[in-house]
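With one protein chain removed, the remaining protein chains of the complex are shown where they sit.
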Amino acid sequence: MIKVGIVGGTGYTGVELLRLLAVHPDVQLTAITSRKEDGLPVAAMFPSLRGRVDLAFSSPDKADLKQCDVVFFATPHGVAMAQAPELLAAGVKVIDLAADFRLKDQAEFEKWYKIPHTAPQLLEEAVYGLPELNREDIKQARLIANPGCYPTTIQLGLYPLLKADVIDAGHLIADSKSGVSGAGRKAEIGTLFSESSDNFKAYGVSGHRHTPETSAQLQRYTQQQVGLLFTPHLVPMIRGMHSTLYARLTREIDNAALQALFEEAYKDSAFVDVMPFGSHPETRSTRGSNMLRIALHRPDGGDTVVVLVVQDNLVKGASGQAVQCMNLMFGLPETTGLQQIALLP
Amino acid sequence: MIKVGIVGGTGYTGVELLRLLAVHPDVQLTAITSRKEDGLPVAAMFPSLRGRVDLAFSSPDKADLKQCDVVFFATPHGVAMAQAPELLAAGVKVIDLAADFRLKDQAEFEKWYKIPHTAPQLLEEAVYGLPELNREDIKQARLIANPGCYPTTIQLGLYPLLKADVIDAGHLIADSKSGVSGAGRKAEIGTLFSESSDNFKAYGVSGHRHTPETSAQLQRYTQQQVGLLFTPHLVPMIRGMHSTLYARLTREIDNAALQALFEEAYKDSAFVDVMPFGSHPETRSTRGSNMLRIALHRPDGGDTVVVLVVQDNLVKGASGQAVQCMNLMFGLPETTGLQQIALLP
Amino acid sequence: MIKVGIVGGTGYTGVELLRLLAVHPDVQLTAITSRKEDGLPVAAMFPSLRGRVDLAFSSPDKADLKQCDVVFFATPHGVAMAQAPELLAAGVKVIDLAADFRLKDQAEFEKWYKIPHTAPQLLEEAVYGLPELNREDIKQARLIANPGCYPTTIQLGLYPLLKADVIDAGHLIADSKSGVSGAGRKAEIGTLFSESSDNFKAYGVSGHRHTPETSAQLQRYTQQQVGLLFTPHLVPMIRGMHSTLYARLTREIDNAALQALFEEAYKDSAFVDVMPFGSHPETRSTRGSNMLRIALHRPDGGDTVVVLVVQDNLVKGASGQAVQCMNLMFGLPETTGLQQIALLP
Partner (left out) sequence: MIKVGIVGGTGYTGVELLRLLAVHPDVQLTAITSRKEDGLPVAAMFPSLRGRVDLAFSSPDKADLKQCDVVFFATPHGVAMAQAPELLAAGVKVIDLAADFRLKDQAEFEKWYKIPHTAPQLLEEAVYGLPELNREDIKQARLIANPGCYPTTIQLGLYPLLKADVIDAGHLIADSKSGVSGAGRKAEIGTLFSESSDNFKAYGVSGHRHTPETSAQLQRYTQQQVGLLFTPHLVPMIRGMHSTLYARLTREIDNAALQALFEEAYKDSAFVDVMPFGSHPETRSTRGSNMLRIALHRPDGGDTVVVLVVQDNLVKGASGQAVQCMNLMFGLPETTGLQQIALLP
């Protein structure tokens, strides 16, 4: 059994880790920390876990995370970088669901996240935890930077096109839409029910932290200079993410060949479902599951490919992906504990 | 492996059976019928099942349901009664999720459901499939009448009080609220998103089919004449059911004793969670799971007990309960395949 | 033109007052205060008001509220009691949308609201602002205690029955359901979209501040000792309130006579719509309007009357009712500026 610790279990990615790990056959939940909720049983905060998770939150000072085999950080940016060095030194693997190790460039990190990076020596070693594109590195990793939710959809939606070098990488557009849980479990007016229900809006259009992360990763798959225009929007639903990706073709390729690029790229990836050409994937087809679904379109037979990508932002976009990485790191089948079928309706 | 057939798999209880049975370790999905969708892969209608359910719908004429060990009817009222006799004769067990066998009294059935009953000879044999109150009978049953969603909450919420004979059974009030999926997957204006979102209303206040079912069952646990006033309401959420039950105490009993009645009644029931006295259970704490949660209140210390009961109407209120019955009928642990944790948020 | 000031315009009752008053033909919006947002144009916080409201928030210290003819307090409990004496002394009328003047009994107020009352000398004078039951007093009032949202539905739903002395006033049940906006525009986790969407729950079942307010008012209409059991619930919709009221008849009366009691009681009340017996009013039929709708039921012809009442909690349940009071206080037709038709769908 893998002994698992969770730092910061009071947010949505934390409780989602608990939902997944509580039924994972090879995991023993060992510690979950929260300074504020020290002593409170986890199930008192999240009644969905009553009878299923017996742990109580413990103050970070008291929790002996070093006895864990792996520690997940479901924390705001800045926490993992502070604690990872000591844990790694003690032989504990670390998976950070925040952004601390997603950017290789320290200056870039500090520009976008407005905090100094306190463990820059680990940036090079950290492995970007997108298993479909990085599987072998993850197996060897001690420290995982779990991808952002938006970047997961954009990378998996564009990778086969970049790899085959059939699109203009300099003018990519990602028009993305996210459920409200992506904003986290924080007391804020903007994400109140009465503010975000029955409403739709874009946000961060002029610049968003996920753009540099995505661009840097996409750059790995093309010789062209990547140019990405990313527009996030807020959808009045709890979970779910939909990216509508636009890429201009640079050479003639028919639809069957386009489709084949995607099917080939993901033929060994259990969590990526390439749907028939011309499909319209719905976010709810992934609700609560680790699946990501992709469908291709070529409107009016023109020169622009439209790629539709959906996932559950809290599962494949966060905690499910982190567990998928854990499975790889510990030599387990990648799908262990992640076979939940989406809740529909 | 139990060979399972499903008649009528295109509705919400049907797809929910598929979600549960596809990961049930002792089940082999063998046939699923739909006259209208003959030949269509199930996953083409419900993309959430892509890669997880390979079956196609088949016309009822072609499906050899007699080779199954058990057949679930996720159909409108009237279908199970037509097919059950032949299946039972062939040694196939039958679980009906509709109302065909819920009422023992044929005339009562025909009054409320406006169709003649074509298999009245089975009414006596049919076992009411509420495991917490009927466990031993279910184990021996060939034919199960799976309870209605509302009646499940009302019976489990009132049973301990009736059993202990501490309330006035003649003036019970059940003010119940259901998510919209309870209305089924039917093309109707009243349950369109634009009609039922951001809205709340009561319906069927002057009389609802679930009243006679519930009253008849409650009557089993008391010498008093049961009188139940049942008011259903429609909540703008997909899944979830909340019953607020009011019962007047007929003798003095303190809150700890009341609480003990419930804890004792359900101490061996894995799917009934008696929360601490004074709790406010939320429907989402059961979303996608087979749990039902109960909490007791005694406002202002008065003579009325308020019982709050929540469940997922499609799981404990329908398909999960049906699988729970199947487990009992085939000698499996009652919780087999039903250990999903609620999706929160 | 009536010069109007608003204290505390950053909450939902504040912005709703602005929506109504900005198109009121006899009103001149003169001042709106917010200590925190001093100088910010109101329309910068609420873009729905762009081009329609030119005022900026001003600090309470700067705003000269004494030049107003009437000041609305759309503030937390405790603010109006502090400022009302000075305003009244200056000849300014005051309408408080909070609870400061709703209870005549100072001790009762302090028990439920946990703050000392600093203007107890005004409790006797304050007029409870429910026009349908208190019209003449409101016309003469200097100081209005605008009713709570729940109490409005319960009082208007039970008044004709109490008046006619046909029900047991000692065992009244109000099972009420409110949209989330009733919780106000405050940064809190419990009313986040991801917490309250797709969910239903009761709250405050063991005791709620609106119970003493409602009971005290109901007591005015009956010789019996009023006993009210009030259970509030939270519905995943922004606006709307639905009360399901249960009252036991104490003498035989047929349905037509019951209906006549209500039609007679409200025949001169433009904002109370008594629907045909047996109707199911929907909250959305009042969305954005000052209408309150009532329908009567007598399930199974039994001895219990069920009264269904709906309103928009922010209009008839708060700001619309306050404007209705203002109209009466200034000798205007009661419906002036309140003729908006509900937004459906």
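A few comments on the model shown:
Every chain is named by a letter (A, B and C) in the order it is written, and numbering of its residues begins at 1.
Methods note: a residue touches a chain if its C-beta (ideal position, glycine included) is under 8 Å from a C-beta of that chain, and two chains touch if they have at least 3 such contacts.
Everything numeric here is computed off the predicted structure, so don't read it as measured data.
Of the chains displayed, those contacted by the omitted chain across the entire assembly are A, B, C. In the complete assembly, the contact with the undisplayed chain comes from A:238, out of A:238, A:292 or A:318. Contact with the omitted chain, checked across B:58, B:134 or B:196, is made by B:196. From the options C:146, C:285 or C:304, the residue with contact to the chain not on display is C:285. Interface residues of subunit B with the unshown chain, by the touch rule above, are 12, 179-181, 183, 185-189, 191-198, 236-238.
Annotation for subunit C: contacts to the undisplayed chain at residues 12, 15, 19, 22-23, 46-52, 181, 185, 197-198, 238-239, 270, 273, 275, 281-282, 284-289, 291, 293, 314, 339-345. Along subunit A, the points of touch with the absent chain fall at residues 171, 173, 175, 177, 179, 194-195, 197-203, 205-207, 211, 227, 229-231, 233, 235-240, 242, 244, 246, 248, 278, 280-284, 287, 297-300, 302, 304, 306, 308, 310, 345.
Keep this in mind: only the chains that are shown with their structure count from here on.
No other two chains have as many C-beta pairs in contact as B-C.
With centres taken as mean Cα positions, subunit C sits 39 Å from subunit B. Here the CA centre of subunit A is 36 Å from the CA centre of subunit B. Each chain gets a centre from the mean of its Cα atoms; for subunit A and subunit C, those two points are 45 Å apart. Looking at subunit B, one finds that residues 197-198, 238-239, 281-282, 284, 287, 345 touch two or more other chains.
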